[in-house]
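Please read through the structure below; I'll follow up with questions.
Note that one protein chain of the assembly has been removed; the remaining protein chains are unaltered in position.
For reference, chains read A, B and C in written order, and residue numbers begin at 1 within each chain.
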Amino acid sequence: MAELTTLAEAVRELVRDGDTVAFEGFTHLIPHAAGHEAIRQAKRDLHLIRMTPDVIYDQLIGAGCARKLTFSWGGNPGVGSLHRLRDAVEHGWPRPLELDEHSHAGMAAAWAAGAANLPFGVLRGYAGTGLAERANVRWIDCPFTGERLAAVPAHRPDVGIVHAQQADRAGNVQLWGIVGVQKEVVLASARSLVTVEEVVDELEPRPGGVVIPSWVIDAVAPAPGGARPSYAHGYYDRDNDFYVRWDAIARDRETFTRWIEDNVLNAVAA
Amino acid sequence: MAELTTLAEAVRELVRDGDTVAFEGFTHLIPHAAGHEAIRQAKRDLHLIRMTPDVIYDQLIGAGCARKLTFSWGGNPGVGSLHRLRDAVEHGWPRPLELDEHSHAGMAAAWAAGAANLPFGVLRGYAGTGLAERANVRWIDCPFTGERLAAVPAHRPDVGIVHAQQADRAGNVQLWGIVGVQKEVVLASARSLVTVEEVVDELEPRPGGVVIPSWVIDAVAPAPGGARPSYAHGYYDRDNDFYVRWDAIARDRETFTRWIEDNVLNAVAA
Amino acid sequence: MTGYTPDEMMAVEAARRIGDGAVCFVGIGLPSVAANLARATHAPGCTLIYESGTIGAKPYRLPLSIGDGELAETADAVVSVPEMFAYWLQGGRIDVGFLGAAQIDRRGNLNSTVIGDYGTPKVRLPGAGGAPEIATCVRDVFVMLRQSPRAFVEQIDFVSSVGDNVRVVVTDLGILEPREGELTLTRLHPGANVEDARAATGWELRVAGDLGETEPPTADELAALRELQAR
Partner (left out) sequence: MTGYTPDEMMAVEAARRIGDGAVCFVGIGLPSVAANLARATHAPGCTLIYESGTIGAKPYRLPLSIGDGELAETADAVVSVPEMFAYWLQGGRIDVGFLGAAQIDRRGNLNSTVIGDYGTPKVRLPGAGGAPEIATCVRDVFVMLRQSPRAFVEQIDFVSSVGDNVRVVVTDLGILEPREGELTLTRLHPGANVEDARAATGWELRVAGDLGETEPPTADELAALRELQAR
């Protein structure tokens, strides 16, 4: 059963230095508040996983929380580069960042395999690409047809963190709109935290709603606005201007550091 | 794009003698009307696939349509045996029936693999059982951990037939309630037919609704009541008494044959 | 309370073994009765999962099939069958899984496939269904099976599922639990004796040194059970 707790408490209890942690969210419900809490608590040596690391991962990396990144597309969507990610990869600042790079299809298969308690996922993928040499991909032959297919190791992070619209008081969670890989992340992770826009008396069944039962979640923490500048379908829109502004903020180490101080370190958890 | 047609026309065009055909439905939305149409059209030498062949498969088998059955549980739920299935297996009446037997988990993995255009599905399964020797199961080693896992060949039938509650006039389909493997069957099959309770102007998004777009379906045919004696969530309930009555009807070859004549051959398609 | 049937004893005893908060994979028949009785009495927080895809079903009436509409209507979530088997069962999310069978051996291996030879069967049974993976993927397998020499056999005709995770066999005569890898009579239901149990077992049945007696169904348990079945 999920414990209803605070964000600060949940991050303190669940995330340990050196852990493999996924703050997931595919273009929607990105857990910014939880990422900020990890920066505030100065988590270190994290191996971060996410299909589409964007601004919150730029912040975690620039703040020195990460030693390794498993990902498939790391950019500021519609804007350009993630300058903190690039600085870490290109110049080792504030520390070098090891990359474990996949395709979206490979990452999606790795999440599904993790949720299904399989050691690997299978896909028709990677063939002919440079990722086939760089990524942690191996090849298996179909035992029936002999066809060669790609295999990726399952994602089984220590901690999976996602954001959702609602939880009920028993800790059951519902999200809707674009649902991404959120359910898979919770199921694939040894420990899980779901931050939510609000806690309600009863989850009302909705078209497209995905319900994650309380008993597969470790902690649920209210974090209203916890996806901003990403969005929460039915609650608030994406702050597209912020993504554009982020480019200038992240381009310079000092501007970035000041931004983190002003907006994360000296801010209080929701 | 799915063609909106009649059940008789759809079965005539899509199902050919000797085909591998799945009339699927897991405890709900079982496509009885389509099965009856196949009996009326005297389809022969079919290789039938279904996780839970029940009364409609007993009828198809007893009527001599099938040469082979791929399945995981073949009974009359809550009642007992399928006497026509047993008679075919035990005594070869009206013709011998080859069995290709799996577990539910293996069948589910085979459907998911078929929908995903993979040649095989992987699962932690079959180990230690007699099915491991009897079923078409092979073993693969995880290329990362060395763990041994079971592999099953993907289901890729010639024809997949399912029943759903609604289609719109463009042939998009929605089903809800227990959704089973219906989406996978449509996607895994070379040709597909969806029979529906009704054709509506617009599909209204519903909690738990699964939408299958028109452009992955070959034919949509109205068949009101087409799941009876199974049920269609929101339309009518399961006729539990019929399942009980079926036991006596199917127990005897003559009673069965008369029932098929009276209720299928001399009935008209919806 | 004096009068109760063997089925009632079995359902009550199985229900008692379901902890509050347990996640149970339930089939139709006695297991569904037992799980719903537990939910109606001491274990309101247990979660019922039917392999049709309904997670957290809360049926008011006992379902007649694992696909009853009420299971979907009352469930916390309904998932596809591939997801049920991959993410939930194989994912290791289930605490208790119920199995029945036509035959059981002393290791808890079960046969629900065929009586006689596979190729030329005396009786073709429905088949294994979910059993092979339920038996290995859930933490605790509960078997519910009336005891008879035809069912409790020295050698089963086909291994539909393996007995490694079988924690208890609830019969109409008593309780068998694995002791040093062999199903051993650990309790008798009121009115049954060791001779009955031995006579109903096709192998040389071991009897636990600390053989106990099952609590008969309490008035409350019976009332709850009968109320449930009368709905």
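To be clear about the criterion, a residue touches a chain if its C-beta (ideal position, glycine included) is under 8 Å from a C-beta of that chain, and two chains touch if they have at least 3 such contacts.
All values reported here derive from a predicted model rather than from experimental measurement.
Asks: Which visible chains touch the chain that is not shown?
Replies: Over the full assembly, the chain not pictured touches A, B.
Asks: Looking at the whole complex, which of A:5, A:20, A:59 or A:72 touches the chain that is not displayed?
Replies: A:72
Asks: Among A:8, A:105, A:200 or A:267, which one is in touch with the chain left out?
Replies: Of the listed residues, the one touching the omitted chain is A:105.
Asks: Looking beyond the chains shown, say which of B:139, B:215 or B:242 touches the absent one.
Replies: Hidden-chain contact among the options goes to B:215.
Asks: Out of A:16, A:44, A:138 or A:238, point to the residue that touches the absent chain in the complete complex.
Replies: A:238
Asks: Spell out the interface residues on chain B facing the chain that's missing from view.
Replies: 1, 112, 115-118, 172, 183-184, 187, 210-213, 215-216
Asks: Please output the residues of chain A touching the missing chain, sorted low to high.
Replies: The missing chain touches chain A at positions 26-28, 51-52, 71-75, 77-78, 81-82, 85-86, 89-90, 101, 103-106, 108-109, 111-112, 123-131, 134, 177-181, 183-184, 208, 210, 231, 233, 237-238, 240.
In this text, only the chains that are shown with their structure count from here on.
Asks: Based on CA centres, what chain would you say lies at the far end from chain B?
Replies: That would be chain A.
Asks: Report the inter-chain centroid distance for chain A and chain C in whole angstrom, where each centroid is the mean of the CA atoms.
Replies: A distance of 40 Å separates the two centres.
Asks: Using mean CA coordinates as chain centres, what's the gap between chain B and chain C in Å?
Replies: It comes to 28 Å between the two C-alpha centres.
Asks: Two-or-more-chain contact residues of chain B, please, as numbers and ranges.
Replies: If we look for residues of chain B contacting two or more partner chains, we find 123-124, 208.
Asks: On chain C, where are the residues touching two or more other chains?
Replies: Only 86, 90 qualify.
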